[in-house]
Each structure stands twice: as structure tokens, then as C-alpha cells.
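With one protein chain held back, the other chains of the complex are shown just where they sit.
Chain lettering (A and B) follows the sequence in which the chains are written, and residue indices restart at 1 in each chain.
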Amino acid sequence: MGTESLPNIPGIEAGIDRTPAEKRAGTYLERVHEWIVTVDHKKLGILYISYALVFLLVAGAEAIMIRIQLFFPHNDFVSPYTFNRLFTMHGTTMVFLVGMPILFGFGNYLVPLMIGARDMAFPRLNAFSFWISAFAGLLLYYSFIGGVGLSGTGSAPDVAWFAYAPLTEKAFSPGHTVDYWAVALVASGIGSIGTAINIIATVFCMRCKGMTLFRMPLLPWLYATTSFLVLVAVSPLTACQAMLLIDRYLGGHFFDTQAGGSAILWAHFFWIFGHPEVYVLVLPAFAFANEIIPVFSRKAIFGYPAMVAASVGIGFISLSVWAHHMFTIGMTSFGNAFFTLSTMLVSIPTGIKTFNWLATIWGGKIRFATPMLFSIAFLFQWVIAGLTGIMLSISPWNWQLHNSYFVVAHFHYVLVGAIVFMIFAAIYYWYPKVTGRMLDERLGKWHFWLMVVGFHMTFDVMHFPGLLGMPRQIYTYESDRGWTLLNQIVSLGGFIQGIAVLILVYNLVHSYFRGRDAGPDPWDAWTLEWSTSSPPPAYNFVVDPVVASRRPLWDLKHPEDPDSAFE
Amino acid sequence: MATVPLQHSMTEGEWKQPSRGVVAMASLITAESSIFTIFVVAYLYYLGHDVAGPTPHDVLEIPYFGTVCLLSSSGFIMLAEHAIEHAKMAAFRLWWGVTILLGAIFLVDTGMEWQKLIVHDHLTIHTNLFGTCFYSLVGLHASHVVVGLLMMLVTLVFALTGHVRAEHAYRVKVLALYWHFVDAVWVVVFTVVYVVGR
Partner (left out) sequence: MKLRAIIDRGWILLGMQLFCCACAWGSPSTSMFQPRSTPAHELKDLSVFVLIICGLIFAGVSGLLVYAIVRFRARKGDTTEPPQVFGSMQIELSWTIIPILIIVVLFLTTSRVLFDVQDAPKPPTALDVIVVGHQFWWEFRYPQYNVVTANELHVPVSSKDAPRPTYMKLTSADVIHSFWVPQLAGKTDLLPNRVNEMWIDPQDPGVYLGQCAQFCGTEHAKMLLRVYVDTPEQFKQWIANQQRIQPELNLQAASAESSPNPGNAGIVQAAMNRTPSNSPPTRSNVAEVSGLEPQEISPRAGQYVFEHQACISCHTVAGTVATGRYGPDLTHLMTRETLASGAALNNQEQLLKWVGDPNQIKPGSLMPAMHLSDRQNQQITAYLMTLK
């Protein structure tokens, strides 16, 4: 659904690059070279997203193997050594090589376009951040074939994604599995911090004329908050990796309990990183919801200032909740009470955001295109995820639920049900802008419904083994516990989700060559990225935009009722 | 969230936003502070937890001279910033050089301290918890000093070959911000290690 393009501004014509795409391309080698040396935020965004999608398939395959192993009790599809590597790599890959890159990829692509800038603040730092993150992923996966682990079946990390000390000390992990994990994550962390610096500098220093901070779309606001969290939270991870490597190679004693060191200190440091990390992953998902839901409800986002305050508030409060991952580790009752309270408090701004989305839809005229389908599913699933989060924050109940499949179900509800669903929504929403082609709607709906069925089959049911006493990170289980049928349903749902993702991959490739022409603004949207051609030219905007409201394109399309009259 | 139409005055004034370099450096400083905080917390947590080996009280001597050098270098770098802002390039080169020299003296002083601890007191990173935490924290700071000095040396070389001009005052200011951060961290490390820890 196209709309009329922007009014013709005289004198601009000469500046528009009308070279046909084929003429501009050059030889194959030249095109590859262009992608390798690029500092263009759009190309880097696409590189990040493509990289992440490849690893999504890899980590998804790891998950499928886990679910096959857990289909029967005492199954021997994989050995315990391999299984422990599988779940460690599945978690580490999904967080660091899928979640972070894909969200930074979207940020890279969209933030400059939405604020009317021509690129990020530091394009070369941007490129460096991507390539060091890419290197980190390759290093981590090299571990499968490199070196010799404890048992000789490769050196892929096998200490769980949170790698508790002292299991990771040389005494208990004499091979190189932990080293690959630590070094790869330090490299990835450097890339993340670089991107975070870039996003903050871009958002605060490069907005186009007229775009005050309170006229900025919510996506850049959320990315700025996310970036701040990355700065404050990823650094502790780098610090504790350094401490771990000092212990392992320089004879340090940070986590050496024989020398008076403390196992609980690693847990604290890791979760000081780990909890804000999940907000780093979820805030961009909120950002997508903030952009997509209004457009498909045909209404402005409800309560913009409250949304800004809630988002920033979530960022700050999330720094104070980390020990809710440690309720069983033996903190005092006051410690447990404090973290119970702080965790419950984070639900207030989160609830505000959820209700604001509801209020945005309320009174609108909802169009059920694929991006909106995923967004609606996101809303339902986010409510459930948040509620199981509240359940987990109840520290005494947590003593039963911690490290069980209830927790696994909860965080997959957040990571898949909220974040991955919104990533899918974002893909369907912005793919036309990035490539100039629409994704096939019919395939989109197949993808959506299969994901919904598979997701609920897996992750709704998964709560029950947890309530029935099944711990996580076990390669097999006893047949008399009543967990077998539940595990089988969970596994089947996983296979269905796999099929759904493959449909998406097919759609992405097929539509690139055969998709319908998108035009500049297929969704009739209101933010600046829809004012460029699809795909945008290298320089983004022919003329630096000047804005007078939060929805500059709405103003242009509705001169009788512009937002600028009300803000 | 008003629903009453507003009147906008068409502001034709300048569109001012903060400068990129300062914001980026402030962000980097935020991240680095976070790393240092973790090492400081570990240091404080482990005070008194040693099973064996030399204690801080036994072997640490307060590094007055190095500290004075490092902290005063902040003052000299401010003189350098002031000089370049006023296009006094010779003064800039002088104060910049003094800053580097004072930083280098601090590093030498640290080196001598470590030599005494290792050879004389047999305190290394693997001796005990105190050794691990001490060398990690002070070493982390020292590595930041080294990076700062390298960047300043490169700048000095550019200045001596005439490539640094008054319009680069802004870049010098951003680099100076980093140096001030390094000094501020030393105040914290010094307090934690040599005052509280002893």
C-alpha cells in the first residue's frame, strides 16, 4: 500500500542519484570488497542482521539436538559431554551471536534514518565493532574443532552459559573450553561497547533540525537506554572474564576457594552483567513495538512522555535486581527481601508500557498485516512472561523454581515469545525499506501461525516439568518422575518452530528476487525512514530534514490535522 | 499530552547539540568506570580473607611521589588545553610534554614499587588473594595510563611536526578528558589500596 511521495522540493532533483542499480554495481569482486570495507551504517546493519540469522539457524539446530536427546529418558542420542556443550553453546550463541548482533543491526540501520542523520557518529568505529563481534563468533565456534578438551571431543564450552566458578577454574576445567568462552566474549563485549558509544553519540549529537529529544521517535530513545545499559553492564562481564583468565593462567585466586576466594563473587559479578543484559535484549524489542503497533493501529503511540520515562526507568531499575538469580545461594533474608522488592518494582514501568500499547490499539483501526500479527502475539506473550517473572521474584517460591524448567520456560517466553517475535515483526516491517521488495504475506502468515502453535506447544508446556521438579541443564532424566510426556510435547513444538523459521528464511531469499515492489512507504507510516526511497541511497536524505513534530510524515500527509499543532 | 492546539514560534536560531567527541568519551569513561568498579569491589571484598602470605599492612608503602606527579599532570594538561584554545602552540607543546613526563614518572614509580614487592617481599599475583587483587587493580589502572601516554605521545609527535593547529583544540579536549578520568581513577584506587586497605 503506497502513498503519495513527499512534495517536490525544487533544486533537489539534481542531487538525486538516478544511476540504475545494475550500472552502479561493478564486478562481483568489487561488490564483495565494498561490503568488507564499508562504513555505511545501512550495510553494517545488514551485515549484523545476516550474521545473526546464520547463527540463529546454528543455535536452533543445537536446540533441536537438545530436544531430541530429551525426548526419552535415558536417551543416548548424544553423550553427556556433547549435551553439556550443546546447551552451553545454544545459550551463549543465542545471547551473544544472535540477540546482540541482530538488535545492534536494526539499531545501526534505523537510528540514523529515524533521526534524519546521514550515518552514525563514528562510522569507522561502527565497522570495527562489527568485525570484532564477527571474529568473536568465529572464535567461539572454532572451539568445536580446535584444541583438545577434557575428554577429547572438541573444546566447545561446556560450563553452561553463565559459567559459574569454581567449575571454570583450571582445577575443574583443565581443557580449553573455558578459554574459548572467555576470550570470545571479551572480543564480543568490545564490539558491543563500541556500538553502544556510537549509538549514544548519534542520538544525542546528530538529530536533524527541529528534532528535540522529545520529538525523537521512541526507537532511538530505547536504543539510547539500551546502549547506556550496555556500557554499564557489559563491562562487568569483561572484568570477570579478565579475572577468570588471570586465575586460569597467571595463578590468580579470585575464585579459588582454597585460597580464600569466593564462588559467590563470580555469581554476583556475572549477574550484575547478566540481568541488565536481558534488558539490553528486550528494550529493542519494545522499540520495535513502539514503532509498529501505532502504524498498524493507525494511531499515535499513547502516552509518549510516560513511555520515555518508563523506558529509562526500566533501564535504571534493572541495574538493581541482579541477585534474583541467586536467591538460593545463601544470601541473608534481608538480601533476599531487597532483591524481591527491586524485581517487583521493575514491573511497574514495564506494566505502564504494556498498558500504553493496549491504549494505542484501543480506538484504532487495526490492520492485521504480518508485522501486526507478530506484535499482537508479542503482547499476549509479554504479559505471561512478565507474570511468570513476578512469580520468580517471590524469593521463597523461587527456592523451588530456581534452576528448574520453569525458569527455562520463563526466559524463553521472554526471549522467543517477546524478543524473537518482535524481531520477526521488525523483519516484515522494515524488509521493504532495506531491499525495496515486500515479503510474501501468505508465507508470512504460515510462518506466524506455525510459530504460534510451536511456541506455545513448547514453552507453555515447559513450565510443568519445572513445577514437577525437573532441573535444567541435565542430559537425561529418570523415567518415573512423570516428565516424559511433557518433554515429548516440548520437543515436538520445537520441531514445528524450526519449520516456521525455515519458511521465513525461504521468504527472505525468495522475496529478494521475486517480491512485489515496495516503494518508499508501503505501510503508510510516519517516521523519517519512510521518506527515502527503498532502499535508501548511501547518503540517506537528499536534503537534511527539518521536523516540527514526532510524526513528520503524518504532518505532511495530514496538513489539516498536523501533530505539530498539538505538541 | 495537551489536546489544545499550540502556537509555535518559528525558531530560526541555531540548532545546537552536544559535541560527538565529548559524548563518546563520556560514554567510554562510563564503561571503563564500570570495569574499575568491579575490580575495586573484589579488592574490598577480599580484604582480610587471605589464608596466608604478606598482608597490605606489611608490605605496602604509600606512593606519595608518584601520586603527586600523576595528579599534578592533570593540572598541566589543563594548561595545555588552555594554550591550544588560545592558539599558543609553543606553550601547548611545552605543557603537553610536561604532562607526558609526569605520567611516565608515575609509571616508573609504580614499576619500582612492584619490583620491591616482587623481589623483596615475594608478593606476586599468585602469592595470595591480596597479591591477585593488588596487581590486577593497580595493573589495570597502569595499563590505562600507558594507553593514555601513548595517545599523548602520538599527539606530541604530530604537534612537533607542525600538524596540530588551533582548530584541533576540540580533539585535544576530548583526549584530556580521558587523562582526567585516569587521574580520578587513581584517586579511588589510591584510597582503596593504600588508605582503606592498609
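Definition applied: a contact is a pair of C-beta atoms (placed from the backbone, for glycine too) under 8 Å apart; a residue touches a chain by one contact, two chains touch by 3 or more.
Please read these numbers as outputs of a predicted model, since none were measured by experiment.
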Candidates A:216, A:352 or A:439 - the one touching the absent chain: A:352
Residue of A:118, A:209 or A:299 in touch with the missing chain, whole complex considered: A:299
Candidate in contact with the missing chain, chosen from A:80, A:146, A:210 or A:535: A:80
What residues on chain A make contact with the chain left out of this view? 79-81, 84, 151, 158-160, 164, 166-167, 171-172, 257-258, 260-264, 297-300, 302-306, 328-330, 333, 336-337, 340-341, 344-345, 347-348, 351-352, 354-356, 358-359, 361-368, 376, 379-380, 383-384, 387-388, 390-391, 394-404, 449, 452-453, 456-457, 460-461, 464, 467-478, 480-482, 485-486, 489, 558, 561, 563, 566
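Here, only the chains that are shown with their structure count from here on.
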Distance-wise, how many Å sit between the C-alpha centres of chain A and chain B, to the nearest whole number? 34
Can you list the chain B residues touching chain A in their complex? 1-6, 8, 15, 17-20, 23-24, 27-28, 30-32, 34-35, 37-39, 42, 45-46, 49-51, 124-126, 128-129, 131-133, 136
For the complex, which residues does chain A have touching chain B? 121-122, 193, 196-198, 200-201, 204-207, 209-210, 227-228, 231-236, 238-240, 242-243, 246-247, 250-254, 258-262, 265, 269, 272, 303-305, 548, 564-567
